[in-house]
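Below you'll find the structure I mean.
Omission of a single protein chain aside, the complex is shown with its protein chains in their original locations.
Entry: chain A
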Amino acid sequence: MRRSLVFGLVTLLSVTGCGVGAQQAGTQASGGKVELTFLVFETPNLDAAFWDAAIARASAKVPGVTIKKLVTPNVDRTGYAKQLDASGDLPDILQSVNPAGFAQAGKFAAFTDQELSGFIAPKAGAIDGKVYQLPYNTQVIPVVYYNKDAFEKAGITETPKTYQELLDVCAKLKAKDVTPFVLGGGGADTWADMYPLTGTVATDVYSRTPDWLSQRAAGKVKFTDPDFTKAVQKVADLAAKGYIDPAGLSRSYADTEQAFRDGKGAMYPMGSWFATSADNDKPGFEVGAFPWPSDDGSPVTPTFTGGGTSVSATAENVELAKKWALAFDEDKANNDAFVKADGSIPAIKGYTPPADMGPVYKATVDIYQQGMKDNSIVNAFSQETGDGSLPPGLADKAALAVQDLITGKKTAAQFGAYLDDQWAKATQ
């Protein structure tokens, strides 16, 4: 009996030992190469073939690395990265994961000034002066994409320059039985409902107080303050007037885009990544683009710069992982692919997009370049990374609360109080 037990235990330990040995050997791929895990996310624009080709191009530039691709179950890569981290499996390299929280907890490795020398805005998204996510591209959030045919049929000849003109456009469209705004946010894509609010916060709050979120972190301002409440009230009013259809909140991101393509609304406030989608797969009407207008018509251009790769501080070989991450984000062909597939505006020194880009992408880049010329660039609310950003998890809460705002379950004041309460919980 004792012999049987001893045999059993020895067998068990042998099997366990073999398992551990195999796992350790797994990080050193064949031929002495280091295997690094790379977390990516797939969308209709950024599909599996896109990532495989981009990974292959970067790996060709960094010998000694084998990349094992991991794919998030949905587009919420930050949430998935947190789950992996909680189970002790934080990937070595991560694409477009918000570094807030990871960086402060020492889980991400900081890039040096020298490593960031090739980027236009090397300190974008810095946390305590250090950059944990490569600032490889800029996105304008939101751009108001619109159906030129629907505008023409409603007798609208010019795009709105002021917020009142935007309301007039909405009224004209509504009078023609056209829903002015297409908005989504169903299922896991709650984030897709944020963009009208991102627009109003930019024009009504950030244009006057660019570091508003930093001041919120310092306790100097609150979400219930009049200027923020005014921005929130604008969205509530759009819904109350029937300019946003609450039924659209059940639509996923893909369904929302399809609803705009199907003519179920005339305007689609979305991130600049929609531009290439509109160019590559043209709807049955011409698409135009204009920036979210401010009250007095002064230009305000909410943008996000960052979104690149991050490296885990506990990666098998941090220096090699950073080298590979830089190769991935600075590769010209990779950036061309990002531009063509996802409408990104690369923030890499000396980079020029392919000449054959479509009209919607060009109109979007014009909005960004005009913003640079006007010096009207501000942060895009809920998209920020770095010091002046929402605490981890609060952007998701805000997106859910926007649904309450649109369905009339929360007033602007209640929305602000809810965010203040959630802020307190997130930072305790």
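Quick notes on this one:
Simple rule for what comes next: contacts are C-beta pairs under 8 Å (C-beta built on N, C-alpha and C of every residue); 3 or more make two chains touch, one makes a residue touch a chain; residues count from 1.
In this section, contacts and distances are computed from a predicted model.
The listed options are "Carbohydrate ABC transporter membrane protein 1 (CUT1 family)", "Multiple sugar transport system permease protein", "3-hydroxyacyl-CoA dehydrogenase, FabG4" or "Sarcosine oxidase subunit delta", and the UniProt record of the chain not shown names that protein "Multiple sugar transport system permease protein".
Taking the complete complex into account, A:Arg251 is the one of A:Arg77, A:Arg251, A:Lys322 or A:Lys340 that touches the chain left out. The residue touching the chain not shown here, chosen from A:Tyr368, A:Phe381 or A:Tyr418, is A:Tyr418. Looking at A:Gly101, A:Pro180, A:Pro302 or A:Gly416, the residue that reaches the missing chain in the full complex is A:Gly101.
When the full complex is taken into account, the listed residue touching the unshown chain is A:Asp85, out of A:Asp85, A:Glu257 or A:Glu384.
Touch with the hidden chain on the side of chain A covers residues 1, 4-5, 8, 12, 79, 82-83, 85-86, 101-102, 104-105, 107, 185-190, 245-252, 255, 259, 262, 264, 392-393, 396-397, 400-401, 403-404, 407, 409-410, 418, 425-426.
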